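Of the protein chains in this complex, one is absent; all others appear in place.
The first chain written gets the first letter, and so on, giving A and B; residue counts start at 1 in each chain.
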């Protein structure tokens, strides 16, 4: 494709030679002839001098002799360019003969069900959705339109996925929540988990992530939210819209997480609390209590990020602090015994 | 079902109208006509005024005009009520024609083996156990009676599950432990893991949890213990009875964990140590050494929870402490240079 055509399809202004051919995308340091690359922020612009890329997506303010597509959000424009230059093959409509589809399942004609997938009684798969090999949909599971479920995904009974939901390999949606009642002898008795999981439109769920069904009612992941790999979402959790949850985060039962929240890797969220809209928790933060909207938090137990940064800088000096304190104690009256 | 019948089946005293019909269970805030709810502790009792529930399980001391089932352990009684009001369909006995069962496998007549499951040579499945689609039992694996293995579960060669064991989707029982010997060049050489995993009766294992086989001998999960999702149990670990392990906990090889222990979410346990009976570790605790019975611990490295709470409260004030210390140093002799 020539750059001018790509500019048209992306609705971008063009600077420089629109006749250059772009055949794919590449990182700025690994780009060769035919590659389109991008510069998301001015600090990377210096690298453009050394790149072998044929063209680049940049903000209008970035100057470069390379043929350029101009965008106020180069990263977003790049995302759209990747989809144009690297279209993924769409599996054909139909059910592979080795798949096991219950006669009472309801599949759109345009849906694809791959080899050895299992579709239970009354399960539904919407138009143009792709069910890869070895996916299991239990009875009454629902998958909307234009969804993509990768191999090894398990969707338990009655759980519902909206439209354009993507689920990476091996994720488990709707396994039983961790609910037990203790008797007088200290033994645990299972509380049947009779709720479901609802995944709203445009959600993506990472590989080997587990989202538990509610004990009662529903666990819900809001529209546009993205979960990374190996995430744990406990029963009856509500996650808002456009929230990003990085890998290995754990959210305990009945927590409520707002819209546009960012939980970085390995964050832990205790149960039955409320995280406000727009909260950012840095990696490994442990959140034991409610967090007001917009807070940026770190540490365990979580405190405001700024305070945490300052205290963390003092932490390695604790032995020195103790020594200095002791010196003062001795100097103060000349008689204070060393309390060490 | 009318409330009086349910009271009879649960062996509970009834207060109020026993003729009210209950059709299902619901949370106190989401309960509508026909719903049975519960109040586990007195602090939630105020919400009973606003509930739409038809009836409630309460401690005898809780006063409410609602028709009530009286129980000293409302949560436990509720667990039993859920099972009565929401019976799960039991799959029929027999082997689905698409399942791959080795001729030398031994299946009870009353067992269910679902579509596309794989049962290896000499593997055994006991009476009334349910093997869902896409479960794999390697050769010589044993599953006791009344077990429930959800789709995607893998049980490796020679591992043994007792009776009434529940395994959620995608869990892996008996993968090789992480055992390597280093040579003089720093290369790792695999130590074959020739032990097994033994899961005792009444254990539940969460989705995507991994329990490694022992290098030698066995890894063992004791009777009645419950493991949540995405838990890692290393090789040769012994977990006692009636212990609860929350999501994303990791237990390194050869650790021994006692009875009635509670490990909250994301706790880490180092290898070759011993955690006594009844220990409670709060979320994200890192346990590097033995823990005496009954201890309540937090932090990393783990210390008594009370101390940790107090020190954690001081942590955000470390910069202030440093400033105050410096002020004292200056004041002490008027000449101390700032050591910052």
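Keep this in mind: a contact is a pair of C-beta atoms (placed from the backbone, for glycine too) under 8 Å apart; a residue touches a chain by one contact, two chains touch by 3 or more.
All values reported here derive from a predicted model rather than from experimental measurement.
Student: For the full complex, which residue in A:4, A:80 or A:310 touches the chain that was left out?
Tutor: Reading the full complex, the residue touching the unseen chain is A:80.
Student: One chain is left out of this view; which of A:18, A:34 or A:265 touches it in the full complex?
Tutor: A:265
Student: Which candidate, B:1, B:14 or B:191, sits in contact with the chain we can't see?
Tutor: For the chain that is not drawn, the touching residue is B:191.
Student: For the chain that got dropped from the picture, name the residues of subunit B it touches.
Tutor: Subunit B touches the chain not shown through residues 100, 116, 118, 134, 136, 138, 152, 154, 156, 170, 172, 175-176, 178, 180-184, 186-192, 194, 208, 210, 212, 215-217, 230, 232, 234, 248, 250, 252, 266, 268, 270, 284, 286, 288, 299-301, 303, 307-308, 310-311, 313-315, 317-318, 321, 324-325, 328, 331-332.
Student: Please output the residues of subunit A touching the missing chain, sorted low to high.
Tutor: Touch with the absent chain occurs at residues 24-27, 30, 73, 75-76, 78-80, 82-83, 86, 88, 96, 98, 114-116, 132-134, 150-152, 166, 168-170, 202, 204, 206-208, 224, 226, 228-230, 242, 244, 246-248, 260, 265-266, 283-284, 312, 315-319, 321-322, 325, 328-329, 332-333, 339.
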